[in-house]
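Got a structure here, written out as structure tokens. Questions coming.
What follows is part of the complex, with its chains left where they were.
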Amino acid sequence: AAANLSYVLPHIIAVFKAKNPDVVVKVSYASSGKLAAQIQRGAPFAIFLSADTSYPKFLYKKGLTVTRPVVYAKGALALYSKKIATLAELPNLSRVAVANPSTAPYGKAAKEALQNAGLYDKLKSKLIYGQSIGQTTAYAIRAADAGLVAESAMYAKQMQPLRRYFHTIDPALYKPIDQAMVLLRNDDAARRFFVFLLSPQAGSIFRAYGYTLDD
Amino acid sequence: MIDWTPFTLSFKLAFVTTLILLLIGIPVAWWLANTRSRLKPFIEALVSMPLVLPPTVIGFYVLWLLAPESMIGSLLEKIGIEVVFAFPGLVIGSILYSFPFMVQPLQSGFESVDRSIIEASYVAGKSQLETLLRVVLPAIKPSLLSAIIITFAHTIGEFGVVLMVGGSIPGKTQVASIAIYEYVEALDYEHAHIYSLIMLAISFAVLLSVYWLNRRFKRVAQW
Amino acid sequence: MVALGLRKILRDFTLEVSLRIERSEFVVIQGPSGSGKTTLLRIIAGLEKAEGAIEMEGERWLDEDGSLPPQKRSIGFVFQNYALFPTMSVLQNLLFVQNDKSFALHLLRLVDMLDLKERYPHELSGGQKQRVALARAYMRRPKVMLLDEPLSALDPAIRTHLQSKIKELHEEFGTTTFMVSHDVAESYRLADRIVLLERGRVREILDKEALLSHKTHHVGEVVDIKDGKAYVAFMGQIFRIPATKDMEVGQMVPLQIGEIRAL
């Protein structure tokens, strides 16, 4: 599963296990790029939960999946800063952390948001790139003046004392980050979990962790 | 609650890797130290090559090479050995990446050993192998120790290759370094700190006892 | 029968030696510093490549077809720099060659190193190391013994003692021995044949006949002549004897031991 799911998935799995005590769910977190490369080379994963839609599509096109990509949740961007509260103030700062647009879906969205807000060119030289959303968050809370992070990070246990520094970003500024998944193996337990992930019960947990869902 | 499996996996991996690398590295380093072949500089440069690529990228190529779809991979699959996303894959990846750490110090140790004790052993009728094991290796103990410790510690800490080839499967390929990395990624700094501390503590204890034993032993048999 | 015909080039130095001796002979090699003595021994041991041939009591150790590795040549070698194994104690140094403890202890007693048998090489004095190296060389009971100045770091008393021991062991095992020595007295005492090297070539071979005249006596060095007395250095002492006309300072003169005294 994509690394940004590491706060929410344990919760979902706990609920799932309460209903299906016979199924053992093991999660391997890594960046979606690594996971896609591994799946291509026969990694023994049953479900791939990506941070975007492009990696599942890539695998689907190669015929490595059982199902088409299905969006299970949408991520939202948040601004994290101790100094400012809105995007418009960003140019006053000297270092702004974003995820790498070429490898992380949240990076792509962040770039888009900045462009749409007309800030990208001004900020370009002040951007610092995190390789993953976790790294970007680490930058934001310690080393940079601000960062565009995943809203779901706010729900991580560690972030509770820092919650007030998270500020929402207008969702209109970027295309929602569709997180898609594919089923890779046709076995019953995997299918059961796959289906559970799309259930309203799972949906409400996703929501509680800052993701949005189409109704 | 602390899950100890990543730690046992890490130490198992480091132990197996170091052991195999000793068996491979000693002959290679010995050959390099003694050869007069014109190819020597090429092979020396080649030995260091795994160092210049990022571990993840090495892992990526190893994955490509050993995956069931590849020649080697399908062969291994046929004889029933699961390599990628399994412990043997971690070992292969680590061996490849840590190879220079084993060979380099050993080679420089071999190169600076006093030739005449080797000759004295030959004259005493001892084969090259026996000379290597009973005369040369004991004489280059500082280099041997440094090769073992660098390799061991580095395998413990490395996670790029291992993550790529093994895929962080809990209880199977998720070693401690990956676990710590994942905690950091998940912003779970508390667990990251705890795991790091445990890792440091165990490793420190292991290394300290090695050095301490080494020192005690030296006091008996100084050289 | 032992026959050598060798040629070896080291930069501007060329060693070219032909030699034919009987088995079980004791050959002393003499020659100025840098004349090729060590190189000759190393070639006989197989530690140095060379052109030519070595035939050693029926075995061919070197010829055009190749060279027998040192391991297969039954040799003992005392290196000029001792080459003790630094990680082994004195006793272990001997046992490494041949795991025969009683023989090792016997040899250590001969060279008067029994008390120090648990010491490591770096805890020994120069002369002590040399004695261990000597004892170690005999551990294999080799057919051919190569001794490169094996007594150079020793005082006269132990030196004479070890000379007789070397001679005894030589005779006991029927070893063919090549020994480098700078000490004229020592050479005369031990050698069946003396080979004089100079710039890599054999200048002279003193065989049994030539040595016979020296055999029954010894040589000492004249260090001073005063008032009709010659002061002669011999076996670690200075003796005063009547000077003869042809004596010169620095000369080696033939001597006899007239009298010994028990203490």
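As written, the chains take the letters A, B and C, and residue 1 is the first residue of each chain.
Convention: a residue touches a chain if its C-beta (ideal position, glycine included) is under 8 Å from a C-beta of that chain, and two chains touch if they have at least 3 such contacts.
Since the structure is predicted, the reported quantities are computational estimates derived from the model, not experimental observations.
Peer 1: Where each type of chain is drawn only once, what counts apply to the full structure file?
Peer 2: Across the whole complex, the chain formula reads A x1, B x2, C x2.
Methods note: only the chains that are shown with their structure count from here on.
Peer 1: Taking touching chains as linked, do they make an open path (line), a single closed cycle (ring), a hub with spokes (star), an all-linked set (complete), or other?
Peer 2: Line.
Peer 1: Whose C-alpha centre lies nearest the centre of all protein C-alpha atoms?
Peer 2: Per-chain C-alpha centroids ranked by distance to the global centroid put B first.
Peer 1: Compute the distance, rounded to whole Å, between the mean C-alpha positions of chain A and chain C.
Peer 2: Result: the chain centres lie 83 Å from each other.
Peer 1: Could you please state the distance in Å, as a whole number, between where the Cα atoms of chain A are centred and where those of chain B are centred?
Peer 2: Those two chain centres are 35 Å apart.
Peer 1: What whole-number Å value describes the gap between the mean CA coordinates of chain B and chain C?
Peer 2: 49
Peer 1: Going by the touch rule set out above, which residues of chain C reach two or more other chains?
Peer 2: Within chain C, no residue contacts more than one other chain.
Peer 1: In chain B, what residues contact two or more other chains?
Peer 2: none
Peer 1: Taking the complex as given, what residues does chain B use to touch chain C?
Peer 2: Against chain C, chain B makes touches at 114, 116-117, 119-127, 134-135, 138-139, 141, 221-223.
Peer 1: Can you name the residues of chain C that touch chain B in the complex?
Peer 2: 45-47, 69-72, 75-77, 79, 81, 83-89, 96-97, 120-123, 136, 139-140
Peer 1: Which of the residues in chain A end up touching chain B in this complex?
Peer 2: Residues of chain A touching chain B: 3, 6-7, 26-30, 34-35, 37-38, 41-45, 132, 134-135, 137-138, 153, 156-159.
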